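Remarks on the structure that follows.
For this view, one protein chain was removed and the others were kept in their places.
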Amino acid sequence: MLRRALLAAAAVLAAGTAQAQVKELRIGYQPSPIQDASIAMFESWGAKKGIKIVKVPNSYGVYVEKMTASLTSNSDQYDVIWHNDDWGQLWAHLLEPTDDIEALKYAEKWGMDKVVFGNAQGQNTVVPMGQTFSVFFYRSDLVKPEEVPKTLAGLVETSKKLQAAGKVKFGYVGGMAMNHSWFSWLWSMWANNCDVLAPPYERDNKKLAANGWKSMMTEPCMKETVEYWWDAINTHKISPRGMPAYDRNEANAIFMGGDAAFTVADTLWWGTFNDPAKSKMAGKIAAARFPLGPNRKDPFAWDDIWGWAIPKSISPERKALAKEMLAAMMVDKEGQMKMFKATGAPPPNTTFWPEISAADPFMKLLKESVLDSPHKVRGAYYFANWPAVHKAFNDTVTKAVTGKREDIAKVLAEGAPSVSKAAQ
Amino acid sequence: MASGSRPLFGEQQRFMLLLVLPAGLLMLLFQVVPIVIGANASFRDWALYNPKKVWVGLAHYQAVITDPAFLEVVLPNTFLFMVVSVLGALALGLALALLLNRPFRGQKLVQTVLLVPLMVAPVIAAIMMRWMFNDQFGIVNAVLEGLGFEGQPWLVERWTAFGVILLTDIWLWTPWYTLLLLAGLQSLPREPFEAAEIDGTSTWRVFTHLTVPMLRPVIVVCVVIRAIDAFRTFDIVWTLTGGGPGRSTELFSLYAYVLAFLNLDLGRGSAAAMIGGLIILVVGVVLYRVTDRIAKA
Partner (left out) sequence: MAMVRQPMLFANLPLGVRRLLFGLAIVGICFLFAFPVLWLILTSLRPESGVYYVHRGTEFTLGNFAEVFQDERVVEAFANSAVIATLATFFSLLVTVSSGYMLSRFKGPVSSTWFGTIYIFRCVPYISWVIPLYFVAQSWGLYDTYVGLLLPHIAVHICFFSWLMKGFFDGIDPSMEHAALIDGCTRWGAFLRVALPSAIPAIAALGVLCWLFTWNEFLFALILTGNRVPVITVVMAQFVTEMGLRWNLMAATAVMALVPAFLLALFGQKYVIRGLRL
């Protein structure tokens, strides 16, 4: 009897100490300057608390697949994982709600919207890592701030002028291939009151469903957008002929090589563009608002976040510790300042923004034209089939822009059902 | 050798099974089991993010084989790719093997250089090729323009993009053919060739009537095995064009990959892969018969 009681007590004791002794947290992420900077904050917290931070880098090509498989198989491989708005809804049901992290009150509300990261119970499932979105970059040695084109037509005009004067080989270069659509197709569409699905800028799945997941392929605004790029490439020759196949690496290489005057890229590239070790054009690059198409009068701003999330399947002790770490990161002023310095990404705590913006003109621009903008656009859609919709969209517009100009409307009309169908 | 009626029968069976046991066991665990899981998924509603695993019968199969893109773009592309890639690499490999089979100064060095594509990871080679064929910073256009020709946007036009893919694939696989065929050539008996020389038979006739028939077993293996692999080619195409522009260079494995890895629909993706597997199974058998007969004739 006594022996059994002792054994039971020992078991309880052992379990108790095992639970209390969470000595390490495993972070599943993808190496990049912003994530490295965020993890540096985890590490400085861990150093203080005596918790080991185990970094588990995952490759880009298989990140979503492996992480999704890991989340659904309830393995406790990771305690904290990199999270992105694109798969906000894909994983919402597999992630621990984070509403009880008090420091989230400092986070920006737009980026953490329920439409993106909320689960079926309306709980939030993310902690922000930083804001990630693209802006319009231009060569400040060629174009004065007041000369930066305000419209898509102006972009053609300015580019032609620069090219005619022999100052630069091309006006605009930007990624266009699948999964790089943002850097030409999507922003120019948003600049023209156009979007992948109707109505434009709508991200509420209920409303999109009520509208039959209708694609905007057959709208005049889409035809205008495709014709714009067709002309830019073939008629005005302000963009390279190979551009419809470019990914961001190719476009950025051309921009940094000094062969283009304008591009659209993520703000995270600000640091790279201006780093003499990486870019031939360092010190000659500035950013501005997007030029607008004929259908749109108000400027718009694209704004999203990257974040961290906690898998639902890990033990309560690990969850609590992970939340403690993320809360500490949210208020780590020194670390967030460093993050901005290293990357050009606005850090997660909004209360630090005014100070950074007062000291740094790039942040000032981001704050004025994007973060404080009343006209924000979300960079993705938030339903599980978005990758399929995105691919159907990109395939159709690519086919249209690489074909004959007079066939554009026909190709778009043929592709329209594939986009709607992919959404359902 | 040993016939079944001998008392050794049981012992022989045991010997046979023991010989394949390690290979069979490994294959069972790491190939058969995953493939069966995949095959099982192909009959179910099995999204990677939400594995409901509800039985849906042949719905995924039906969706794939009634998809016009699969029938009209993907399958023709895949077969075209298979034929050109296999024949191209076979022709080039044979030419290089014949070249290396004759002694000349520096033969050793040339042989080493021709094996270079075997040494580099195909994904890296594909990225390198993509940058080389970039219309702005690519070396190919730089050379063309230096020679006074107009540079081409290689990857935005269907057939030039297809050409770049094929070039990369043939480049990567030619050494493999060269090695097998060269080994085959060196093991051929001398006498028939010496006899042909005495008869004054033309080089071309020797090649078509002696060399090729005698290399038949090697050629059959090369063609059949490579055809199966070519049918499944994935990484270099994904890296070079992603199936684009539009979907004009999409191959079967990309079709399945997009379903399973991009759309995270494991059920539909597995069904597509199974259909492709069945097709190549049949094609492989037919190819084996046909190549064997052609080479014999």
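Think of it as A and B in the order they're written, each chain with its own count starting at 1.
The definition used in the following text is that contacts are C-beta pairs under 8 Å (C-beta built on N, C-alpha and C of every residue); 3 or more make two chains touch, one makes a residue touch a chain.
Just so it is clear, the structure is predicted and the values come from calculations on it, not from any experiment.
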**Asked** Relative to the complete complex, which of the depicted chains are touched by the chain excluded from display?
**Response** A, B
**Message:** For a quick check of understanding: of B:A63, B:L80, B:L99 or B:A196, which residue touches the chain that isn't displayed?
**Reply:** B:L99
**Prompt:** Thinking of the whole complex, not just what is shown, which of B:L75, B:A89, B:L179 or B:L240 touches the missing chain?
**Reply:** B:L179
**Request:** Name, in rising order, the residues on chain B that touch the hidden chain in the full complex.
**Result:** 1, 4, 11-13, 15-20, 22-24, 26-27, 29-35, 37-39, 41-42, 48, 91, 94-96, 98-99, 104, 106, 110-125, 127-129, 131-132, 134, 137, 139, 142, 171, 176, 179-180, 182-184, 186-187, 202-204, 207, 217-218, 221, 225, 228, 232, 234-235, 252-253, 256-257, 260-261, 266, 269-270, 273-274, 276-277, 280-281, 284
**Hidden partner chain, residues of chain A it touches** = 30-34, 54-63, 65-66, 69-70, 73, 75, 77, 84, 248-250, 252-254, 256-257, 266, 268-269, 276-280
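Simple rule for what comes next: only the chains that are shown with their structure count from here on.
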**Prompt:** How many angstrom between the C-alpha centroids of chain B and chain A?
**Reply:** 37
**Residue numbers on chain A that touch chain B, as the complex places them** = 62, 64-65, 68-69, 71-72, 90-91, 93-94, 169, 177-178, 240-245, 250, 253-254, 257, 259, 384-385, 387-388, 391, 395-396, 398-399, 402
**Asked** Across the complex, what residues on chain B touch chain A?
**Response** 47-51, 131, 134-137, 153-157, 161, 241-242, 244-248, 258, 261-264
